[in-house]
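Note that one protein chain is taken out, while the other chains of the complex remain in position.
On to chain A.
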Amino acid sequence: MAFTLYSLIQAAILCVNAVAVLHEERFLSKIGWGVDTSVGGFGDEPGVKVQLMTLVRSVRTVMRVPLIAVNAVCIVLLLLFG
């Protein structure tokens, strides 16, 4: 119950890292979650699965570079302060 804002930040970093390591070709397409196959519906019926895949892809695109910096800072802080 003793949540702090710092643990929230740590959890967020871990979750974003987890999303960032999902590789498009090697993994997501193999289990049918590739975005290239499902883009095509132009009605207003994207569905939950397509939205989720789009979200994964956009998170990976946007957060790839900032995550390098954030992870480096986090590692240094953990090494210094435990």
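Convention: contacts are C-beta pairs under 8 Å (C-beta built on N, C-alpha and C of every residue); 3 or more make two chains touch, one makes a residue touch a chain; residues count from 1.
As a convention for this text, contacts and distances are computed from a predicted model.
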item: The complex's invisible chain, by UniProt name, from "Protein YIF1", "Centromere protein L", "P-type ATPase C-terminal domain-containing protein" or "Geranylgeranyl transferase type-2 subunit alpha"; value: "Protein YIF1"
item: Chain A residues touching the omitted chain (full complex); value: 1-5, 7-8, 44-46, 48, 51-52, 55
